[in-house]
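A protein chain is absent from this complex, but the other protein chains hold their places.
By letter and in written order, the chains are A and B; residue numbering begins at 1 in each of them.
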Amino acid sequence: MNFIGEDNILEVNRVNMAFGGLMALSHLSFKVKRGMIKAVIGPNGAGKTTLFNIITGSFPPTEGSIIFKGMPVEHLKAHKIAHRGISRTFQTVELFDNMTVLENVMLGCHTRIRTSFLASGLRLPMARKKEAQIREKAMKILKFIGLAEKFKDPADSLPLGEQKILEIGRALAGDPDLICLDEPAAGLNETETYVASSLIRAINAKGITVLLVEHDMKVIMNISDEIVVLNYGQKIAEGSPDQIQNNARVIEAYLGSG
Amino acid sequence: MPKLLSAVYTILVINAIKLSAAFCGELCLINSMEKITVTGQIFQYLITGLTVGSIYAMVAVGFNIIYNVTEIINFAQGEFVMLGGLIMVFFYAVVKLPLIVAFPATVILVTLVGILLDRLAIRPIRHPSVLTLIIATIAASILIKGAAMLIWGKDPYDLPAFSGRDAITVFGAVIQPQYFWVIGFLIIVVIALSIFFDRTIIGKAMSACADNPDAASLVGINVQQMILLSFALSAAIGAVAGITITPISLMEYDRGAMLAVKGFGAAILGGLGSFPGAVVGGLIMGTIESLGAGLISSGYKDAFALIVLLVVLFFKPSGIMGSIEISRIKRF
Partner (left out) sequence: MLRIGKLPIAVFALFIVAFPWIAHKVPPIENYTDIMIFVGIYCLITLGLSLLMGYAGQISIGHAAFYGIGAYTSAILTANYGLDPWLCMFFGIILSAVVAVLVGAPSLKLRGHYLAMATLAFGIIVYIVFNEETAWTGGPDGMTGIPGLSLLGFAFDSVDRYYYLVWIFVFAAFIFTANLIQSDTGRALRAIHASEPAAGAMGVDISGYKLLVFVYSAVLASLAGSLYAHYLNFINPSTFDLFFSIKLLIMIALGGMYNLWGAIIGAGLITFLSYEWLHYFEEFEVIVYGAILLVVTIFLPKGLAGTPEIVEGWFRK
């Protein structure tokens, strides 16, 4: 899909988020260009996960707007935003642990292929056909992320690295235009991190825009096209990895001034 | 044994029915008045409403104490009130204790029931979820109700009013002295609780559990003990409510469920978790019920409070004094 005059898939405009008296985000604005990998970094408590939660509709911002594909989405509920084409993963893995690997990805197709209540209850031919489609699509994704052989396993039996990969697979199943990855490399060893980074690149190569929160600087500097740096809920820098690495405010924020 | 007990009570029951004919509540009283003005009548409804509302307020406070510490809605809350009334009858009429001794004895016994509820029904649950906790308190509530039926039978029981039944008339409304006792005890409960939560170490520890159980246990507060205490405390308050209302409206084994729903309605109306809210919510609830029963339809007496509960749930679930932010950090 192409929108006239629009090369920013996501615009965050002057977003404020207050929890009680605490400002988790203040006057945050940045843009994400279609097709890029953009990273959001910052020390703990900088407001990164809050930002993700707002973008994906867990709760609305106190003030400000989120424009996705030219339309404001900040007051939509999570499932509506998912239908518009934003998908996500979670910092602490949120797989459906009562389902198999395959079923998790199948559920991910929910935004694109669904059967009606009556059709599924009556097991109409239409419902069976769709179920087969969903299964086929989910298997394809499992092959893409390299978990096809484990399709029958319960999701919570996988090692953490594969659980994180599976979560990305589940997010991909809804054919998102933008995928938000919340610390995809957290808790992973070096090999697993390498697998995750190549997967993110492969996703991006399919034309899906990636917004990423990560602590692992090596991953960030390796794969992202642009970086936004947050500190105490405010944007302190934005630019290419090289620019960020040499930015005095960023160094100060990370090394701490006291 | 139960048969024996009920035989002992028969005489008492006959008295109770006689008394109830004269004192059962607002409507009988009004009928006995010769002429009554509209304002007098409304004033009458307000007074009885505030009295009943005080009971709802106490039930609501009981809900809040447990909810704040554990985030459990205790569906057995109304059974404490029922037990308060009936155990008091036992101590007063069977053991023949004077009122002033029977009162604390009853409160202690009901408190023990509250403690047992926590130890036997809540704590043994290995994977607590809203669903299982609700079911456990429902189970406890029908167990208590069944036990009460076994012990006391199905008849309503009366207690003598604390300071006689010589009603006074104000603006054409008949006010029984017991009304003042009920409202007075609500005030005492509220004052005692606010001192407890604001001034004592244990009270502060309980509030800390309510705010953040993980942090509370990190600083060395025994969360389990605080939960136990919350059940004990709210059982005690329920007992007080039951003891004070029985001389006005009698008490029987199956009153708990309705008291629990209405008390919950009061707690929701005031904002779940808020103590001032519970008091205001209870008084409003009682007043609406009394006015509705008096002016609209007495058959729907019990429905008015429940309709208020539904309306609040639907349109302002945070209540008049609660905050959305608090309800957001609660798990359930």
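Here is the rule we go by: a residue touches a chain if its C-beta (ideal position, glycine included) is under 8 Å from a C-beta of that chain, and two chains touch if they have at least 3 such contacts.
Being a predicted model, the structure only gives us computed values, none of them experimental.
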Full-complex touch with the removed chain, picking from A:R34, A:H83, A:K150 or A:H215, is A:H83
Answer key for B:L97, B:I115 or B:I135 versus the chain not shown reads B:I135
Touch assignment to the omitted chain, from B:F91, B:Y179, B:F197 or B:F264, lands on B:F264
Contact with the hidden chain, among A:I134, A:L178 or A:I223, goes to A:I134
Subunit B positions in touch with the non-displayed chain are 73, 120-121, 124-127, 129-132, 134-136, 138-147, 149-150, 257-258, 261, 264-265, 268, 297, 299-300, 302-303, 306-307, 309-310, 313-315, 317, 331-332
Had the left-out chain been drawn, it would touch subunit A at residues 56-58, 77-79, 82-83, 87-88, 90, 94-99, 103, 106-108, 110-111, 113-115, 117, 120-123, 127, 130-131, 134, 170-171, 174
